[in-house]
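Provided herewith is a single structure, encoded as structure tokens, for subsequent inquiry.
Now for subunit A:
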Amino acid sequence: MLERLPSMIDGLVPAASTYARDIDGLFTLIFVSVGIWFVASQVIFFWLIFRFRKREGVPAQYIAGEQKSEKKWITYPHLAVLVFDVVIVVAAVRVWYDVKQALPEPQQTVRVIGQQWAWTFVHPGPDRILDTPDDIAKVNELHLEVDTLYHYKLESKDVLHSFSVPVFRLKQDAIPGRVITGWFTPTRTGEWDIQCAEICGIGHGLMGARIHIETPAQHAAWIQQQTGQSPTPIVAAARPQAREE
Partner candidate 1 sequence: MAETVPSHGHEEAGHHEEGWVRKYLFSTDHKIIAMQYMFTGLFMGLIGGFFAYVFRMQLAFPGIEVPLFGVVSPNEYNALITNHGAIMIFWVAMPVLLAAFGNYLIPLMLGCDDMVFPRLNRLSYQVFLLSVVVLLISFFVPGGGFAGAWTMYPPLSSIGAYSLTPLGSTLFVLAVALEFVAFLMGGINFVTTAMNSRAPGMKMYDIPIVVWMIVIASILFMASVGPLIAGAIMLLFDQNLGTAFFDPQRGGDPVLWQHLFWFFGHPEVYVVLLPTLGIVAEIITVFARKKLFAYRTILYTVFATGVLSFTVWAHHQFVAGIDPRMAHVFTVTTLLISIPIAEMMFVYIATLYGGSITLNTPMLWALAFIAEFLIGGVTGIFLGASGEDIYMHDTYFVLAHFHYTFFPITIIGFYAGISYWFPKMFGRMMNDRLGKIHFWGTIIPFNLIFIPLFVLGLAGQHRRIYDFTNYPDLAAYQPVRVLATSALLVMLGFQVVFLYNFIASLIRGEKAPKNPWQANTLEWTADSPPPHGNWKELPTVYRGPYEYSVPGRKSDYWPQNEPA
Partner candidate 2 sequence: MSARPIATTRETAGMPTGRLAVWWLIASEIVIFGGLLASYIMHRLAHDAWSEQAAHTSMPIGAFNTFVLLTSSYFAVLGHKAAEEGDGPRAARMLWLTFAGGAIFLLVKSYEWTMEISHGFTITASTFWSFYYTAAGLHASHVIAGIIVIAIVARSAAKNVDLHRVELVGIYWHFVDIVWIFLFPLLYIAK
């Protein structure tokens, strides 16, 4: 539903994950909901200032605002705000549930390790299984295959970092001592920024990385180039992901 609303963010950063358009749509929804109120408040506000500017011989009125008939000007709008709140909450909670709470089965898993001040991305190698000897570890380069459901396992070696991929509209803090699992599905090929979104010391500003989203053929070629072996196709390898943690 939300993804069908026009996006105000797309023009600034492309949307490249399945839920990116939901988040953009949610933005539009909130923008319109609060925008109505915002514009209405400002218009009334400036109109009142103009309409009741000081004029000779026109005294101000005495209105205490304690009567029901007067207070309704406040009470009704505030009930209406409640209705808008409910709409926003429902939409927001659904998006949140989808991105952060529900965890669909992965086809591939990557490990993301933050440390002062670089990202290490461990890709499953040609066997398509993480934590095997043929894994490909890269610094500040994440290579993904488009239209594949990935899990990421996020870790930190020292302080807090935050794994932020603007094109995915995804962000998750990395906490030393924990492995945090989340998911994404890239929907669009290309190369974009990854940023660290939690201050982590002197090099925080330099802790950027690049995400490369590739077609299956490009991705297979990359794996081939890294390891000298050609990878098994993903679908076949999707199941044996049991070895976790």
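Keep in mind that, in the parts below, contacts are C-beta pairs under 8 Å (C-beta built on N, C-alpha and C of every residue); 3 or more make two chains touch, one makes a residue touch a chain; residues count from 1.
Selection rule: all candidates are chains of the complex that A comes from, given by their letters.
This structure is a prediction, so every number in the text was calculated from the model and none was measured.
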Numbered candidate touching subunit A, per complex, among 1 or 2: 1
Sites on subunit A touched by candidate 1 in the complex: 8-9, 12-13, 22-23, 26-27, 30-31, 33-35, 37-38, 41-42, 44-46, 48-49, 52-55, 58-66, 70-71, 73-74, 77-78, 81-82, 85, 88-89, 91-96, 98-101, 116, 158-160, 162, 164, 166-167, 169-173, 175-178, 180, 192-193, 195-206, 208, 210
